[in-house]
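Missing here: one protein chain of the complex. Every other protein chain is in place.
What follows is subunit A.
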Amino acid sequence: MTRVVVVGNGMVGSRFADELTDGDGGRFAVTVLGAESAQPYNRVLLSQVVAGRYELAGITLSRPRSERVAVHAGAVVTAVDRDDRSVRTADGARHRYDFLVLATGAAARVPDLAGLSPWPGGVHALRTVDDAREIVAATLNARRAVVLGAGVLGVETAVALSRRGLAVTVVHPSAALMDRQLDQPAGGVLARALTGLGVGHRVGARASRVETVDGRVRGLRLDDGELLPADLLVLCTGTVPETGLARACGLPVRRGVVVDEQLQSPADRRVMALGDCAEPPEGATGLVAQGWEQAARLAARLRATGTGPGALPRRRDRTADDVVRVKADGLDVVTMGTRGDDSARVLQLSDPDRGRHVQVVVEGDRLVGATCLGDPEVAAELLACYTRGAPVPADPARLLLSPLAATSSAAVPVTALPDDTVVCRCNGVTKHTIAEACRSGAGTAEEVAARTRASTGCGGCRADVCALVEALGPAGASTSPSADGSCEDLVTQASPPAPAAVTSAG
């Protein structure tokens, strides 16, 4: 069997081990070395744990299903020996490999900020399940929180803490909130939405120092001198790929572990890197979708070839792995793809008073990027269109509004509908046919049913038939819907059998 060692038991490493051993004909034996617990968990949902939406125990993910995957929890890898093709763990164990897959992820980036050494109480990053646990515990006593950094995680965390009843201010040094995804107008719409949720913000503001008393945080000082009082400070200031092992064993590392299109290190074809620790040619997005896509691709390639660098299968969904969706109650913020360059057509709907901002970027007949705030239906449509590469409408401006807004006829009374409207769908009876029956003497719903079969299917149109009888019935006939006692229970009761019948000619 081919021995594969995976360093990292996070969302990507675990998924890769599972995919590799699914349908591989028993050819791979996988050892997963994880520094955290044996059960992988959904890191994407940590901000939602802070929000109280999920319990800590509620974000676990499946372990690899194959018994050929051995997961070692608490196994901290200390060294990689590429000549020996083995890794060592802190407990002294040695694991040989034919292929080594680095899925070590990333750590929270700690800003270079005065007052963080020694580390004060009440200051947390949000990267691991332990961080989430500590923040949740801290919210029990904290009343004011500051979130430093208003990227996606910062915005989610700010709203999450606000949901917990804390007074929250988010501080962001750039000119726009979520500036990696949003331009200034979109960032402005987001800022208004945050204000509406009671979350304060300081945009374009630099933090200068963490103020402490007795080793606990008391506030965040900005470089304009303002002090934001806080008994909880959450640092959402980005991540740093975990590249220590790769660097120590001589593999090329820039921001992340350098890999080629095949996800292999250019220095050693037996070593691959996936997910947040990797730096592929197109760059890392920091999103799990990219890591999962890489895991599926690499697993498929290894299963197909068993060894060596075969060609990687094509990416299945063109560009689906750069979608950003903010998970926060009361915020609808979705971005995808590019913000456009000179060759692209950019269309925009700006409705800041309603918190709505939609921008689409079109190249040819393809949607290559979009930003959508404040309109979840449009966002869902744009996601489907972008993810699947569906052709855009002849006029792409139609993308800015929901195309599926089917009109409901429920509110229009049947008497006001056109004559060719089908009133009884079960029997294909039009309003015109019913009206004719009324004009020729049918004075009750039963009589209409007997002549036309209207309402003899599911009975759902009985109210409409009664209304037409009342409006159109012959003068002097009893047209009260309740006269025959049957129009009271209009929907739940089908009409009794009508004497009308189709006869065969034979």
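We take it that contacts are C-beta pairs under 8 Å (C-beta built on N, C-alpha and C of every residue); 3 or more make two chains touch, one makes a residue touch a chain; residues count from 1.
Heads up, the rule we're going with is that contacts and distances are computed from a predicted model.
Trainee: Given the choices "Membrane protein (TIGR02226 family)", "ABC transporter permease", "Nitrite reductase" or "Acyltransferase family protein", state the protein name listed in UniProt for the chain not shown.
Mentor: In UniProt, the chain excluded from the picture bears the name "Nitrite reductase".
Trainee: So one chain is hidden, and I want to know which residue out of A:R163, A:K327 or A:R356 touches that hidden chain in the complete assembly.
Mentor: Hidden-chain contact among the options goes to A:K327.
Trainee: With the missing chain put back, one of A:V7, A:A29 or A:I59 would touch it. Which one?
Mentor: A:I59
Trainee: Thinking of the whole complex, not just what is shown, which of A:G283, A:P413 or A:G428 touches the missing chain?
Mentor: A:G428
Trainee: By the contact criterion defined above, which parts of subunit A meet the unshown chain? Give residue numbers in ascending order.
Mentor: Residues touching the hidden chain, for subunit A, are 39, 41-42, 44-45, 48, 53-55, 58-63, 320, 323, 325, 327, 365, 376-377, 379-381, 383-385, 387-395, 398, 403-410, 425-428, 453, 456-460, 491-506.
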